[in-house]
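Supplied in structure tokens, the structure appears directly below.
Only one protein chain is missing from this complex, and each of the others stays in its spot.
Chains here go by letter, A and B, matching the order in which they are written, and residues are numbered from 1 within each.
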Amino acid sequence: MNPMPMPTETRRIATGAAGRDVALVAPRPHLGMPFQRDEDSPTAPDKEPRGIKMVIDSLTAGYGSHAVLRNVSLPVIERTVTAVIGPSGCGKSTLVRCLNRMHEIIPNACVSGRVLLDGRDIYGGHLDPIELRRRVGMVFQKPNPFPTMTVRDNVLAGWRLTGTRPPNADGVVEDALRRAALWDEVKDRLKAPGASLSGGQAQRLCIARALAVRPDVLLMDEPCSALDPIATARIEELIHELASSVTIVIVTHNMQQAARVSENTAFLYMGELIEFGATAGLFTRPSDPRTEDYITGRFG
Amino acid sequence: MIVNNVGLLPPISPRLRSRRIADRVFRWAVMASVLLVLLPLVAIMGTVIVRGAPALDWNFLTSLPKPVGETGGGVGHAILGTLFLALGGLLIAVPVGVPAGVFLASDRMPRLGGTVRLCADVLSGVPSIVVGMFAYTLLVLPFKQFSAMAGAFALAVIMLPTIARTTEEVVRLVPSTMTEAALALGAPRWRVMMQVVLPSAGKGVAAGVIAAFSRGAGETAPLMFTAFGSQFLTTSPMQPIAALPLVLFNYAVSPYDDWHAQAWAAALVLATLVLAGNVIAKVATTRRSR
Partner (left out) sequence: MQARPNTSGADTAFHATLVLAGLGVVTVLAGVAWELLSLSGEALSKGGIGFITGMTWDPVAEEFGALPALYGTLVTSALALLIAVPLGIGSAVFMSEIASSRVATVVGVLVDLLAAIPSVIYGLWGLFVLAPLLREHVQPGVQKLFGELPLFAGPPLGVGYGTAGLLLAIMVIPVITAVSREVLRAVPDTQREAAYALGATPFEVIRGTVFPYARSGLVGAVVLGLGRALGETMAVTMVIGNRYDISASLFAPGYTLAAVIANEFTEAFSPHYLSALAGLGVVLLGTTLILNAAARLLVRGVRHGGAG
């Protein structure tokens, strides 16, 4: 196998950065630059330098005494798409749910380690999880619009539920729906029930709902797995567009999807981060045999 | 189930703080409501035990009541009467309720099934005193005689919807793969029902029957003008018969302290009987769903 040093090095540095988040927010070139494209990458490398939005640092998480994730460390680069792949049950959902502290709403969930958002630990106590979740939005595997609310109220749910109202509700609704590429389809039936949309539309409504509170980061846990190929293509396109303004972490089972939408990919296996690096590199020249086995379909 | 155990962190904005306070107030209110709900349970069961236990002895459980003015005496006749009435009620309600439940679960005639289900639900909402009047006009007026039979019939009417709906529920829980497998082997439907479905739902059906029994055993209103009550130990279905709830009621509204004490003891016996039935039914169903 072609030993590509970069991804492995990335992983080592990211892991080694435990407790030294200052280093990770510093200028990046010497840090291994996981976001950098390979020379043969189809996309040209982005000129504008992008910072590190989140750092997952020695994260261990699980349920009760059962550790699902063990000592996972990786950075999430600002305004890029980071894909998390791995076989079923390896802890992908657990990982992303730790990023907005949704993990801990499950009884007996436990978590240790740090997750930095803009250099500050979200578990550190300066940020209420209630506020954190507005900055780090989430889209779930199964579209879950609120059936008792109208389409419009669904988009505004993040405001309504928390007892606030946006300064310009109509503008917020239109903007969020446009960004979720749903405006044209629903602009005439904003008063229709949220449950009346098709699966793909409902998922985009959920994306609009998450975008309406203007999060910095959007977590997507297998957002397309309940959708048909056309709706999936729609959402992938949308993810591409959104990445210019929002940092996205997407969990996917579908390796083609990871390859299509993401700049960086993390491969999780049995709760451990096996490999993390630029997507193109990881898929063409995986450095770990387990990654290779997985992406070539030998297991999982 | 989701339980939020997010730790309370120092809130930043006043807006966030007031939201957190509202959340806390809500949480406290909910917990307070649980305490308020459980308080009467403790109070009632506590009083029944404290006031009932002193008068409770073997003699009380087995002997017949003494005439007014004489102390002592027991409720043996009423205990037997209650068992007699409740079993009699089952004897009528089970042969109708169980097949009716199987019919509801079979979905073979959805329209009629819907009607039957609606009727069962309405029937379970009919006030029990009205059921008593029904049994009175049907079985007391024509014979010009209060009777155990009329009492058992009234209890059966009350038990019927419970039995039918529980049976429907537990039969529906039998995996369809099981019935389909048996049907695919060429077994006729009725055999599949009798030999595959009912045995596997049997425990649940039994639990429903026991629950119906203990509900019937606790009913008072429908017995007032059917079984009527009696001072003696009777077993004839055509005679009035005593029942624990009736004795309890009559003693409670009587002016005699001794009878009040006996009412509490009767309450302890009745509560034990009814709650035991309930616990048995509950244990049976939880085991089954595991």
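Structural remarks
We adopt the following convention: contacts are C-beta pairs under 8 Å (C-beta built on N, C-alpha and C of every residue); 3 or more make two chains touch, one makes a residue touch a chain.
The structure presented is a predicted model; accordingly, all values stated were derived computationally and were not measured.
Residue B:138 is the one among B:87, B:138 or B:238 that touches the chain not shown. The chain omitted from view is touched by exactly one of A:58, A:150 or A:254, namely A:150.
Remark: the omitted chain is touched by one listed residue; of A:56, A:213, A:238 or A:295 this is A:213.
For subunit A, the residues touching the absent chain in the complete assembly are 100, 102, 105, 107, 130-134, 137-138, 140, 142, 144-150, 157-158, 160-163, 193-195, 206, 209-210, 213.
The set of subunit B residues touching the chain not shown comprises 1-4, 6, 19-20, 22-23, 26-27, 29-34, 36-38, 40-41, 43-45, 47-48, 51, 95-100, 102-104, 106, 108-109, 112-113, 115-116, 119-120, 122-123, 125-134, 136-138, 157, 160-161, 164, 180, 183, 186, 188-191, 193, 214-215, 217-221, 224-225, 228, 245, 248-249, 252-253, 260, 263-264, 267, 270-271, 274-275, 278, 282.
Definition applied: only the chains that are shown with their structure count from here on.
With centres set at the average Cα position, the gap from subunit A to subunit B is 53 Å. Those residues of subunit A whose C-beta lies close enough to touch subunit B in the complex are 101, 104-107, 125-131, 162-164.
Subunit B meets subunit A in the complex at residues 1-6, 9-12, 15-16, 19-20.
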